[in-house]
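One protein chain is absent from this view; the other protein chains keep their places.
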Amino acid sequence: MTNATILKVEGVSKRFGGVQAVSDVSLTLQHGEIVGLIGANGAGKTSFFNLISGMHYPDAGSVAFAGGDITRLDPASRARRGIGRTFQVVRPFTGMTVAENVMVPLLVNDSSVRRARLRAMELLDELSIADLAKKPAEGLTLAQRKRVEVARALATGPKLLLLDEVLAGLNSREVIDVLPFIKKVRDRGVSILMIEHLVSAVMEVSDRMMVLDRGSVLVHGLPADVVSDPRVIAAYLGEED
Amino acid sequence: MNLLVQTLVAGLLLGGVYALIAVGLNLIFGVVKIINFAHGELVMIAMYATFWMWTAWSLSPYISIFIITPLMFGFGVLLQRFILQPMQNSSPTIKIFVTLGLSVLLQNLALVLFGGQYRSTTFPWAEQNFSVLGVTATYGRITAFLVAIALVIALFYLMKKTLTGKVLRALAEDRETAGLIGIPVKKYYLVAMGLGTAMAAIAGVLIGPFQSVFPLAGAHFTLLAFVVVVLGGLGNMAGSLIGGLFLGAVETLAGTYIDPALQQVAVFAVFIIVLLVRPQGIFGGSARNAEVGLK
Amino acid sequence: MLQVKNISAYYGDAQALENVSLAVSESGVVALLGPNAAGKSTTLRVISGILPAASGSVTFNGEDITTASPQERVELGLVHVPEGRKLFGTLSVEDNLLLGGYCGRKDRKTGSRLERVYERFPKLKERRNQDAGLLSGGEQQMVAVGRGLMAQPKVLMIDEMSLGLAPLIVKQMFSLVQEIALEGVCVLIVEQHVQNALAVSHHGFIIESGVTRVAGTAQELMESALVRESYLGH
Amino acid sequence: MGVKKIAKRKLVRLSALGVATVVALPLLMGCSTAASSSSSDSIKIGAFFPVSGSLALLGEESWRGVQIATDLRNAAGGVADKSIEMVFADVPDVNAATSEARRLASDSDINLAVGSYSSGLSLAASEVFARGGSTFVELGAVSEAITDRDYENVFRFNPAAGSFTKLQMRFITEHLAEELGKPVSELNVILAHEDSAYGQSVAENAVIDAAEAGLVNFSLEPYNAKSTDLSSTVLRLKAKAPDIVIAVSYAADAILLGRQIRDNGLQLGAFIGTGGGHSLKGFHDALGEAADGVYDVDFTQIHVNEEFTPGITEFTAAYEERYDSLPASGHALANFTGANLLFDILEETNGSDDPEEFRQAAQNFKLEIGTTSSGWGFSLNENNQNELADVYVMQWNGDQLETVWPEQAAIRAPLPATPFGV
Partner (left out) sequence: MKKKSLIWTLGLVAAAGLVPVFTSDQYILHVCVMILIYVGVTVAWNILAFGGILSLGHAAFFGIGSYTVAILYVKMDVNPWLGILAAMVTAALGSLLLAVPLLRLRGPFFALATLAFAESLRLIAIYAVPLTNGSVGITTPPTQGFALISFSSREPYYYIVLAMALIAIGISIWIYYSKMGYHLRASASDDEAVRALGVRTPRLKLAALVISAALTGAFGAFAAMYLFVIDPETNFSTPLYSIQPALNGIIGGMGTVAGPIVGAIVMTPLGEWLRTTFSGTTQGLNFVIYGVALIIIVRVMPGGIVSGMKKLYRRFRPENRSDGTAPDASGPIQPEQELANSEGGRS
């Protein structure tokens, strides 16, 4: 493993009851790289995320992060080592304001509520939602929630950011707004693994793309190659008659 | 040896009744997703009804059971319709406190109406002894046991074979989808609550001939029934049956061989151990345990 | 036959639909398309009555059913096959199907309806006594559609039918949808497989961010730039 | 939809109003109680009894006894030309007892209180009165601890737990040993007791008294009164094959224990209850003939030698007239007797409830055995316990609990009969 390798997933598999959700998937992510993960609903993308972030432990295979094995580490410890993630179904903490939501991860490493509040405001500002800071998190629109979710993940100070469909549900204009931001985060040295359905958007920001199909890697390569691969078109876009 | 056998028999006879009470709770818990802290009070009401029908009209418990059961079914339906249904979408905490309030209400309503006296239904037939190989039990206890077991099995059959049962199981699993495919969910909640209440009531009538009734007579059964339900698995009727018998045996065995004062501690210890080791119950439960906080 | 006008809907405080309109006619296949989280499933939930519409109206055969209960809608013939199949896993295949026919249980024709479903899906007949939760994905989808058919739908809404299924099975399911439509049922499908969906549909709607963006014939949509942009990306 | 919303809003407002009222009421009530005035031509006495909660049954009986005594005395002209006013407080649990005691004790007109049926409640309520320097007179609770705390102003007029066990041991050694044909040292005696304060304090006394009486073979068998099944206890008894079982039980467990002894065919030479559940009519009702022959040691019951208990007929008549039934236990009578003793002492102080005056008068007040409606005499020991209050042995016969021992109180001799029909 070179110094530049931030994440190395080797041959992970996971079964839930009768369903093989992830089957022998390997992926290596370099420092400052963006990898797009695509595939139809139910292809195992989120399950793969869960194996990396520690929500589930793999039945087989290993996960190494920043040079250390984390296969059996709990989610909190992984987050502390620098894996931040968003959830596909956005889950703002209810009963708390937007700013407080972002303060939660900031308070992991710093006990000063005042500093956390300031830092949270900076992050919200960066995502252009500073005006929402004092609103209760449960009353937001989907697009706003997604931003809060991203701000929260960024607040963990990640080296690797797992973005699970942050663009889903946004209209094309909003998508166009978010993409440069993702690049900006990457430019700060954060590696990004993102699940997306909007192939066009993923293509635009990804250095590489990986396609999952029913738990296995279908294709893995440069974006342009991936989207023109006939297997991808067949599996992901539907068969052409 | 005889002591052991007699202890086990006593425990199993008791356990049959626990199973019946627990099955009712299981139905309510599994289908309506309500932790009914007033379940024991339903048993208590039926015990009072049995007592009054016996003293006022000399109605044998084994006859009055046919009057009390439908009445209590109706009572359960009313409870569901007017107290529990309006808070179907509240948090589990709120539901707990409403049923707790209900339990306080029913206990003290009994106190207001009947006073604190201990009342016993003395039905001579039930008190006669039946003895095999030196192991004895009264007809009352044996009847209670047999009827309880028969009813649990009947309910099991109902859940497996009839449309009503299938609907109830579907509701226990996924009420939203059940509603989606055209099942009148609320109506079946009434049915489930009615059935659950009726089961508790039958248990109350059956233990009437050998247990005194007083306003707090049912309180004991609530936690006990929960222990059985957790032991046997949520939504698992057969599990409740076995869990009830098991718990009855644990209780008497602990009483006879350790100390009667620690009977209940043994029961709770089993409860906590099972919760920790196999929260889905020894015999497994339905898929939607998560909805009531069990996973 | 089914007309949805300017509906909006919320989950708690969060707005899920802003302004969705669509209309479907007597029979045939209609596709409801759009990117993930655009509000397709939510639209179906509003139509089938499990999520109340905050504004707008739903009419069925000229009758306003905006506030009708899900049961009433199923009885009218508006049937929803939910995303992820949502079978009752601990019940047998046959029990699942029988529950699908709950609304018509009193007309004594449940048996013949069941037979018809088995004719359409012979595999299910073999597995009739098996727990539905133990079936393969394709078989489960068959049960889900079969359960919907048991309610004698006039409009059958199928959400993400091809989700997680092998291509061959997907193909079968789509031809099945066409067959159902030919029998005089209107099938409203929510799909990700755009090509497949439009190939079997005669009409389609595209929803984005909780708003109906485009409505048109399948042909028109196939050629629409927006569809390509959303789905194909190139 | 719209209509519903409005209705709901109204409902919310109404209920908010309701809640506000509920919150405000106690404050208003507090003001009104504080403002109530007293008259000097009456003696106000606090009365603590549990008439709700799990102790309600005998708590209510006890309170009835006090009420009858009060009404009869008032009808006869009161005490020192003053009428007696009982200020009642319901005390279902220990917290309520403390709370109510504080409430009454802080009412400056109340320096004297009676109670309380239950030992736990008595300990709590008397503690408040004693620490506040007022007088507390226990009329029914039996725990030794009540008078063992060296409080100058806590009195007990009824017999304490020790009286029960002493009499039981005497009855065993002086009567039953002979009847069962075994020397005292060979008698196997088990005391089965419920494990609350009542059972436990009796058991503690019994251990001492049994040793003094020479009962070598004496053991304890505690159980929980809330159990719905006592088969374990009965099976343990059966395994130990006792000659005599002494039981200390509340109501439901007394019946349950009796039934399960019968059901399990446990053969006993004698069964002696210790008041509580074994005195209740319900015990006989539930067990029927099987109860016949069961002994019970308790406060004086109405089937007693009336020459030994002057005034009992008057009490029984008054009770029947008021409540349309016979007393459910001896508690009403014991409290009736105790209340009358209290009034007699107040007569001595000329109606003054000053704690010091009362203590002096009570210490000097003496009555012979056989002169009160319970047959008790009156003489306080240094702990303010009435030494001449006693209990008697009764035996169930038909549906009557008849006093059978000792002779001066008995209406008949003890009948040898197998308890619980086996």
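Labels A, B, C and D are assigned to the chains in the order they are written; within every chain, residues are numbered from 1.
Note that in this section a residue touches a chain if its C-beta (ideal position, glycine included) is under 8 Å from a C-beta of that chain, and two chains touch if they have at least 3 such contacts.
Bear in mind the structure is a predicted one, so any value in this text is a computation, not a measurement.
Participant: Among the chains included here, which ones are touched by the excluded chain in the whole complex?
Facilitator: Hidden chain, whole complex, touched shown chains: A, B, D.
Participant: Based on the whole complex, identify which of A:Val19, A:Ala64 or A:Met96 touches the chain you can't see.
Facilitator: A:Met96
Participant: Just to verify: which one of D:Gly65, D:Gly78 or D:Gly120 makes contact with the chain not shown?
Facilitator: Reading the full complex, the residue touching the unseen chain is D:Gly120.
Participant: Please identify which residue in B:Gly74, B:Pro92 or B:Pro124 touches the non-displayed chain.
Facilitator: Going through B:Gly74, B:Pro92 or B:Pro124 one by one, B:Pro92 is the residue touching the chain not shown.
Participant: Provide the residue numbers of subunit D that touch the chain removed from this figure.
Facilitator: 9, 11-13, 15-16, 18-19, 22-23, 25-27, 29-30, 33-34, 51-53, 56, 60, 88-90, 92-96, 98-100, 102-107, 119-120, 123-124, 127, 130-133, 143, 145, 149, 151, 195-201, 204, 224
Participant: Name, in rising order, the residues on subunit B that touch the hidden chain in the full complex.
Facilitator: 35, 83, 86-87, 89-94, 96-98, 100-112, 115-116, 215, 223, 226-227, 230, 259, 261-262, 264-265, 268-269, 271-272, 275-276, 279, 290-295
Participant: To test your reading of the contact rule: which positions on subunit A touch the chain that is missing from view?
Facilitator: Touching the chain left out of view, subunit A contributes residues 53-55, 74-77, 79-80, 84-85, 87, 91-97, 100-101, 103-105, 107-109, 111, 113, 116, 134-136, 138-139, 152-153, 155-156.
The rule is simple: only the chains that are shown with their structure count from here on.
Participant: Chains in contact with subunit A and with subunit D: which ones?
Facilitator: none
Participant: Where the centre of all protein Cα atoms falls, which chain's Cα centre is nearest to that point?
Facilitator: Given all protein C-alpha atoms shown, the central chain works out to be B.
Participant: Determine the centre-to-centre distance between subunit C and subunit D, using the mean Cα coordinates as centres, and give it in whole Å.
Facilitator: Whole-Å distance between the two chain centres: 73.
Participant: So the centre of each chain is just the mean of its C-alpha atoms; given that, what is the distance between subunit B and subunit C in Å?
Facilitator: It comes to 41 Å between the two C-alpha centres.
Participant: Counting only residues that touch at least 2 other chains, which ones in subunit C make the list?
Facilitator: Residues 133.
Participant: At which residue positions does subunit B touch at least two other chains?
Facilitator: Expected reply: no residues.
Participant: Specify the contact topology among the chains shown, as one of line, ring, star, complete or other.
Facilitator: line
Participant: So in the complex, the part of subunit D that touches subunit B is made up of which residues?
Facilitator: Subunit D reaches subunit B through residues 52-57, 59-60, 195, 221-224, 226-233, 235-236, 238-239, 251-252, 255-256, 259, 262-265, 277, 280, 282, 285-288, 328.
Participant: Sort out for me which residues of subunit C touch subunit B in the complex.
Facilitator: 48, 50, 69-71, 73-75, 79-80, 82, 86, 88-91, 95, 98-100, 102-103, 105, 133, 147-148, 151
Participant: Looking at the complex, which residues from subunit B come into contact with subunit C?
Facilitator: It is residues 163, 166-167, 169-170, 173-174, 176-184, 286-287 of subunit B that touch subunit C.
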